[in-house]
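Of the protein chains in this complex, all but one are displayed in their positions.
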Amino acid sequence: MRVSRRDFLGATGALAVSSSLGSVGAFAQGKDILLGSVLDNSGNLDIYGKPMVMATTMAVEELNAAGGLLGRKIKAIQYDTQSDIALYTKFAQQLARTDKVDVVHGGITSASREAIRQTFKRANTLYFYNVLYEGGVCDRNCVVTGTTPAQAVEPIVEYAMKKWGNKVVILAADYNYGQITAKWLQHYIKERSGTVASTDFFPLDVADFGSTIAKIQQASPNFVVAALVGGAHMAFFRQWAASGMNKKIPLTSTTFGVGNEHLALSPAEGDGIVIAGNYSQEAQTPANQEFLARWKKRFGDTKIVHEIAVSQYQGIYAWAETVKKAGTLEREAMLKAVESGITITGPAGTVSIDPKTHHAALDIHLMEVKNQKLTIINTVKQRPPSDTAQFCDLLKNPNDNKQYEVKI
Amino acid sequence: MSEAVVETIELTKRFGGVTAVDRVNFRLGERELRCLIGPNGAGKSTFFKCLTGQYPLDHGSGRILIRGNDVGGLRPHHIVRMGVGIKTQVPSVMNGLTVMENLWLAARRTHGWDRCGSEVQRVVDEVGLGDIARRTVGELAHGQRQMVEIGIVLAQEPWLVLLDEPAAGITGAEVERLVSLIRQINQTASVIVVDHDMEFVRMLGTDITVFYQGAVLMEGHVDEVLADARVREVYIGNRA
Amino acid sequence: MDYAAVVILEILYMISFIALVSAGLAVVFGMMRVINLAHGEFVMLGGYTTLACQRAGIDLWFSMLILAPLVVGLVGLIVERLVIRFLYGRMIDTMLATWGLSLLLIGIVTLIFGSSAVNVPTPIPGYQLGAYQMGGYNLFIIGVTVALYIGMWLVLRYTRLGLIARGAMQNADIAASLGYNPRTVYMVTFTIGAALSGFAGGVLAPLTGLLPASGGGYIAQSFIAVITGGAGAVISGTLASSVLFGAISQIVSFASGPVLGDIVMLGLAIVLLRLMPTGISGRFFRNSQ
Partner (left out) sequence: MKIWPSIGQMRWGWFLLGAAVILLWPVFFDTHTPTILLVWALFALSLGLMWGYAGLLSFGHTAYFGLGAYVYAIAVVNIGESTVPLLLAMLVPAIVAAIIGAMMFYGRISDVYMGVITLVVSLILFKFMSATAGDKYAIGDARLGGFNGIPGFPVLNVPGLPDVSLFGVPMYYVAAVALLGCYLISRWLLARSFGRVLVGIRENEARCELLGYSVPAYKTAIFSISAAMAGLAGCLFANWAEIVTPSVFSLRSAAEVIIWVIVGGLGTLVGPILGAMVLGMLKLLLSEQTVIDNSLILGFILVVVVLAIPRGVVPALQGWFGKRTRIRTQRAVHVRARRRVAAPAPGRTP
């Protein structure tokens, strides 16, 4: 027992060294602007997280190369949350309380966002969430640069119902993203007097869709919308194609392509899936081409660039613009700057933050998967986050702190 | 007729198609010492395990009364709690614990916390375990473990003691010690000993019940039983 | 009517799926009383072997049917030599060590292949069943499973290897009395078990997609099927529990959703273990294999 106590002291000693190293490091470079990020760089969500981490690194390097912000260098503190929600709360607290960062860009799934959003609000740390999601977050401390259902889901419904008919089956991931997105889907479908034949939810670890596919055929809808998330759910697209359904019932998705799913499926399996989103590598704008060229130079492979990596990149630039406008890193001043309207042009087009909702108006492409590429069918410029705007006005109610859901 | 300590009425135990114990009527009186003998497979061990509750009794296959209480269907620990001490065929002791710890656990069931220490000491002295009292039981020789288990039974201060092959693996002087221990136990308790070691049974010099093919072949004092022709034939014939 | 056929096919598929992923574990458990918690990772390795070979330009069928079991069998052999052989007779320790092994394998595969989902193309097209479009590959899996179990039965019944195996299943000393070192028998058994797991992984890869962590999805199902099946009779026990669990979980899935299917299956396993502590085979198939 004597020795085990010594052991214990040794371990706690190591702990002390590691924690003091952190604070000493931060102190020595006290003039740096600290940008925190919490993203899943490993684990089963790293298909989303890895490119976002790279995008963060690249954006910070570019900003620094251009002279930093307010004459100061930006230092990125990035934590890997290993696709584990518990680590999100841990690192969020570390960023806010120990590292005392000036801004946080991070969170991927809606579950992770909700795990950390309140922490940053309490700690008065400005928070950017740069991922497409189910909409409705009304929180003055939180700026969202990803798409919401009104932006990326409604166009699919509109297009698909016009083209294929009005009977729809919805498949969604069983957590708040899928649940709320499914509600919006039902809302948009009913608005256009369509019918929802069935809505099914799948936990993230479900990988067998045999009974689901049979049930869909029994319902025989005009088309299917899949709001599925993560590696296991990829099996749906495979099993769908394996049974030959891809030739029979059109498939659309609110998430497909975000994790580069189109690259994991063969052309025969993936072709024809319709999606809507903010970004396609095929976009022929100069901003996008230059961005991809820089990415290639920095990391080599541009294949893995996906919408939310670009979102993260744009989010950081939008924040940089905010800081420039505010002229300070004080949170209240930055929020005032956000509420005066911030607009930047990124690889995916113009991003302009709506002062009322702190969400972004974005250019939205309707796309179809063709030969492992997201081919653009048409583009709507500056589509507003009208869903969230129905409920949320932060100029009027700055203390609002809620996630609104559509009522059906 | 005085109340029997143990009484079985038409006790029967079947395993699949085999009838191991066949309608046995058995009676053990107060302070009686009885040996159960019989060739291998005669049913004496099965009979023993029915008494201890280790083999549950099937419905409608006889009754077991201990001091008039029907104990069919009770689990071993219920039977033990009535005041019955049991030693099983293979020494069943807590190998990782010391001799004294083993005895303490046995004593604690019947005695208060404060008395356990002196009880353990008493048993150590009575059984003669003083030299090995602090050794871990798992390290002891087979015979020593047999004695530890006798000690465990003693520490419970039972009024009925069931011993299954206590003499197995015990030699020479130890056997004599065992015999006197069993006699001593018999001062305060009724005792059933199951064994097939004839020499040992003869040393106990008591009444005997002979099992054969699941049933009672005969009962009587050791001398008359051993003189009986049927017993000799069954026993020796089967052993050969 | 067509729908009924579809449901029956899906049930058959689920039964085959469970039986297929359980085969390797069943052999190892039945003959060695070793519960290999890295079993799911062996299945996963089979899938990745298929993927790597297919990417290297090797014929897909050859990769999944021949190479996957070979490679994973080899991994099993190495594992047996390095870890398992020191732990025979220590059931809980074996479970712990193989659990550690499973984490280790997940880590290694993540290092090599990354943790993103990857896929092997499905080599068989769908077909039309009445008004329904069905996965042709599912039929292939049903067929493969049937063939595998018939093959296992024939080997056990009619070959010398089978004789030794049946002997070892009843009692390790029997193998010794037949003149075989039980340690060698164990080594071969574990290797064969691993190869069977690799085979399952290879065959299933085109349907499920691959993740380093996907072994976890197999282990729960096969673990429960094998343990519930019991060690007394590997083939019949595992088949019986596969049929039971596969049918019930798929019927519940059709009636409500896949989650409830899983939960009902797990709950049933608890009830069965409580009622039949030696497994189905311990109760009903005492003297078969």
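Here the chain labels run A, B and C in written order, and each chain numbers its own residues starting at 1.
Assume contacts are C-beta pairs under 8 Å (C-beta built on N, C-alpha and C of every residue); 3 or more make two chains touch, one makes a residue touch a chain.
Keep in mind it's a predicted model, so treat the numbers as computed, not measured.
*Asks:* Among the chains present in the display, which ones are touched by the chain that isn't there?
*Replies:* Within the full complex, the chain not displayed touches A, B, C.
*Asks:* Which of these touches the unseen chain: A:D174, A:D208, A:E269 or A:D354?
*Replies:* For the chain that is not drawn, the touching residue is A:D174.
*Asks:* Just name the one of A:G68, A:P203, A:G244 or A:G272 that touches the chain not displayed here.
*Replies:* A:P203
*Asks:* Among C:M91, C:A131, C:I150 or C:L178, which residue is in contact with the omitted chain in the full complex?
*Replies:* C:M91
*Asks:* Touching the missing chain, which residues of chain C?
*Replies:* Within chain C, the residues touching the omitted chain are 33, 35, 83, 86-87, 89-93, 95-97, 99-108, 110-111, 216, 219-220, 223-224, 227, 230-232, 257, 259-260, 262-263, 266-267, 269-270, 273-274, 277-279, 281-282.
*Asks:* What chain A residues would touch the chain not displayed?
*Replies:* Residues in contact with the chain left out: 1-5, 7-9, 11-12, 14-16, 18-20, 41-42, 79-82, 84-90, 93-94, 97-98, 109-111, 114-115, 118-119, 173-176, 178-179, 201, 203-205.
*Asks:* If the missing chain were put back, which residues of chain B would it touch?
*Replies:* On the chain B side, contact with the omitted chain comes from 52, 75-77, 80-81, 86, 88, 92-98, 100-101, 104-106, 108-110, 113, 116-117, 120, 134, 136, 138-139, 152, 156.
In the analysis below, only the chains that are shown with their structure count from here on.
*Asks:* Which word fits how the chains touch one another: line, ring, star, complete or other?
*Replies:* Its topology fits none of the listed shapes; call it other.
*Asks:* What chain is most central when centres are computed from CA atoms?
*Replies:* C
*Asks:* If you tally contacting C-beta pairs for every chain pair, which pair wins?
*Replies:* A-C
*Asks:* Centre to centre, using CA atoms, which chain is the farthest one from chain B?
*Replies:* For chain B, the chain whose C-alpha mean is farthest off is A.
*Asks:* Taking each chain's centre as the mean of its CA atoms, how far is chain A from chain B in angstrom?
*Replies:* 75
*Asks:* Where the CA atoms of chain A average out and where those of chain C average out, how many Å apart are those spots?
*Replies:* Distance between chain centres: 38 Å.
*Asks:* Please set out, as single numbers or ranges, the residues of chain B touching at least two other chains.
*Replies:* none
*Asks:* Where on chain C is chain A touching in the complex?
*Replies:* 3, 6-7, 10, 13-14, 17, 110, 114-119, 121-122, 124-128, 131-138, 206-209, 211, 213-214, 217, 250, 253-254, 257-259, 261
*Asks:* Hey, which residues of chain A end up touching chain C in the complex?
*Replies:* Residue positions touching the partner: 42-44, 46-47, 174, 200-203, 205-215, 217-218, 220, 230-232, 234-235, 238-239, 241-245, 247-248, 259, 264-266, 269.
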